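Here the complex is missing one protein chain, while the rest keep their positions.
We just call them A and B in the order they show up, numbering each chain from 1.
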Amino acid sequence: MKKSWLLKATVITLMATFILSACAAPATPTPAVSATEPPAVTEPTQAPAATSAPAQAGAEWRMTDAYAAYPEKITLTLVKGGQENASLLPEGESIEANRALQYIEDTLNIDITFEWVVPTDSYADKLNLAISSGEIPDAMIVTPIQLQQLVEAGVLEDLTPYVEKYANKDLLENWNQTKGVALQAATIDGKIWGVPNVQPQADAPLMVWVRKDWLDKLGLSAPETVDDLEALAKAFMEQDPDGDGAADTYGLTGTLQPVMVPSNLHGFDVIFNAYGAFPTLFYRDASGQVVYGSTQPQMKDALARLNAMYQAGLIDPDFATKNTDTSNQIVVGGEGGIMIGPWWISWWPLNDSVKNDPNADWQPYLLKDNNGQFTYSMGDYTNSFVVVKKGYVHPEVVVKILNIQNDISYGFNDAPQYYPNFNEIWNLLFPVPFLIEQPYVVERMARDYQAALDGQVSPDTFGDAMQIEYEQIQKDMADPRSDPANWATRMARLNAASLLAGGYSEVRADPAAVRFYSVDPNWPSLKKMEEEALLLIITGAQPLDYFDTFVQQWNESGGADLLAAMNQ
Amino acid sequence: MHRKSDTLAYYVMILPGLFLLVAFTFVPLFYSVIAFQKFNPARGIQNSPWVGFDNFLFLFRIQDAREVFANTLFIAIGKIGLLLIVAVVFALLLNEVRFAGPKRLIQTMVYLPHFLSWVILAGILRTLLAREGLLNDALALFGLKPIAFLGQPATFPWVIIFSDIWKEFGFEAIIYLAALTSIDPTLYEVAELDGASRLQKMLYVSLPGIAPTIVLVASLSIGNVLNANFDQIVNLYSPIVYSTGDVLDTYAYRVGLIQGQYSIGTTVGLLKTVVSLILIGVSYWVADRFANYRIF
Partner (left out) sequence: MVVSRRPLDRIVDWAITLFLIALAASTLLPLVHTLALSLSSKQAVAGGLVSLWPVGFNLFSYEYIIQDEKFWRAFGISLARVAVGGFTNFALTVLTAFPLSRSAQAFPGRNVFMWLMVAGMILNVGVVPWYLTISQYGLIDSFWALILPTALPIWNVVILMNFFRNLPKELDEAARIDGANPWQLLWHIYLPISLPALATVTLFSLVAHWNSFFDGLILMNNPDNYPLQTYIQQLVIAQRTVLQSGQAQLLGRLSNNTLNAAKLFIAMIPILIVYPFLQRYFIRGITLGAVKE
């Protein structure tokens, strides 16, 4: 039975919502388990009593060190992306000078300067260049491959003595919730070379966002399965939901990247997941072997379905040549009423749709798989690291900065958060735009907001950041979509995140896999082969049986060897 | 007589150009040694490990490289061949136009696309060739099903070939028009006296008259069979058409710069340079031998 391995995947056991005093508490650990591990419930960390008090229940020595100002001002050079969005910052503030940065500099008595600030897209290139010319800053954010290269080249400071010593309790807890995967990923030859991030896991499961105003107009009900989704796409295409008398509405949108974990806007991942296929993931199957999701037999069923939908015209006929921005224009311009994406897309791009048309009542829904379960491909816990240049005298300062950044993000420790649009600009404000989040923070916050709305907890106990959001949620409930920003926060933080908080099964990549494929010289061509095969089969340029050819080619071109290495 | 100060002046004149030539052509050539390394940007050229011909062997082994090489040849040769035919036919026909005004008008129109960039033309083509684009609308008038011109491997290389012909045939015809004007008019008169029809004159006087030029252009093209035009393809392709549309230059760019596999990207470039060098040698030899033409 092809989906038998799934039975091993454990549904997230939801902890009864703690009456959280505030966000100062480490997350209610949401024990998420990968397909193979036995369900293990992480010991909940005790919640401190007061919001404002730094979490002092733990070792005090650590707290002191973690925030101690340097007796004499020290300097730190950094580099940064995000330059293209600088206009989102409040009047008078910049990436180089803003209140959050100032707070960090003042608290630690340091002087931060940026060697360069570039647009997000150019960051990786620019950094590669800086690395190759040997002009690296004191600290920087790098990818797993760069980490490997830099360690090989011997230009990094060993952070083993500092990471666990200077990290505050929240960071340690958040790493802990990844079941050690995060710090393990930063460890090469027994030493920790970088501070690992932790990504919110909520970004991976894709939802179907639908214009409820169109649903209601056509008298349809919310989609629960792929069948429903297909029927909905058909209705939106044929029944003129925008009422302009022209057959100008799209069914499903897509992009040239049909599969990508996590956060794939317009992605088809969720349709693959419904068929028990988990493309792009190296995961352990029922027998404990690492297998590659994109070459599993279940893929064929999902591809057949997608191809049928494409042939029926239900998927944008040009999707294979469009990128995210192009397909966003369909929904923003009011030409489409369905968008697949993660929980946060109400902030972007759907907020623009609401700006254009205040009637656009986008609502998120989760799709069930063919067994009636919610099961999704999950992303990695960790995908980047902060490293320190060899010879820099205060390597621990990066950990201290990360402590404060985390506090500001969640309003811990009285760290002030000054910005109403913080979620849009946090990566511009912070000197090290990098979050070590609770892996299930999104779900936890949704439960908190719901509890406050239900009157079970007072919103006064929330930190600054959450209070601002809670107000936005309430405003939008009073007058829906009058302010797109309020609406976006409500949809993401409450409606969408609550769906996730309802629980789902995870299929997670084997944490060691990235070590193998990222250095395998065959990997880029295997990847290319896979991307092409999926697109060709979905669009019908190749028949369904081409999938078998692809699997064979993939195995012969180094894929089988790669799997063999992972399984040793 | 040659004065020493004159010679000095020549050296001074050529110095800036020579400096730039070294800086931007010969220095990069030196950087090509990373094709023989497992280049680690953090270690630099000095400290990256040497791997001999491993990168070359890797390329010979993988399917990608074969596919890319075949695509390059197909597209480049298709362009060279068809462009030559279209340009020659166009030049012969234009040569028959007796009215000066219309002739100039035609020339003005067909030369224009040559001067527009591929960025602009690709932007235009993407709109024109989309499912809802003008061309598919036109097909629909004839009851034909819409075609994803840029979105399927079967049609993509032909779009590349024909759009290149669209851009260049007028310009390419100039050299044949020049050759046609230098044909001795008495040849036509003689043919006329022999009762040759217009078509016969075209085939037996005009065409042989420009044959040397055709041979010349064809032989000089040999050096170009690995050039499928990066600017054009990079602005029109997408992953779904990699199997027929990815060529050496786009591959080297994507693998080398976008994916950061510097050594592999450099190896592709180096292979192309070496093969091109041989082909250019061949083409000049052929041009010299059969068209009696030497460029330098």
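Observations
We take it that contacts are C-beta pairs under 8 Å (C-beta built on N, C-alpha and C of every residue); 3 or more make two chains touch, one makes a residue touch a chain.
Treat the numbers as computed from the prediction; the structure is a model and nothing was measured.
Summary of contacts with the chain left out: across B:Q63, B:T108 or B:Q200, the touching residue is B:T108.
Only one of A:T143, A:Q329 or A:Q450 touches the absent chain when the whole complex is considered: A:Q329. Considering B:I77, B:L128 or B:I147, the position touching the chain not shown turns out to be B:L128 (whole complex).
Although one chain is not displayed, its contacts with subunit B can still be listed: residues 2, 5-7, 9-11, 13-14, 16-18, 20-21, 23-32, 34, 90, 93-94, 96-99, 102-103, 105-113, 115-128, 132, 134, 137, 166, 170, 174-175, 178, 185, 188-189, 192, 198, 230-231, 234-235, 249, 252-253, 256-257, 262, 265-266, 268-270, 272-273, 276-277, 280, 293-296. Think of the hidden chain as still there; on subunit A it touches residues 83-85, 87, 118-119, 121-122, 125-126, 129, 132-133, 246, 248, 322-323, 325-326, 328-329, 332-333, 335, 351-352, 355-356.
To be clear about the criterion, only the chains that are shown with their structure count from here on.
Centres computed as Cα averages put subunit A at a distance of 44 Å from subunit B. By the touch rule above, subunit B contacts subunit A in their complex via residues 40-44, 47, 58, 62-64, 126, 130-131, 146, 148, 150-154, 238-240, 242-243, 255, 257, 259-261, 264. By the touch rule above, subunit A contacts subunit B in their complex via residues 124-125, 128-129, 131-132, 134, 145-146, 149-150, 152-153, 155, 256-257, 317-318, 320-321, 521-522, 524-525, 528-529, 531-532, 535-536, 539, 541, 553, 557.
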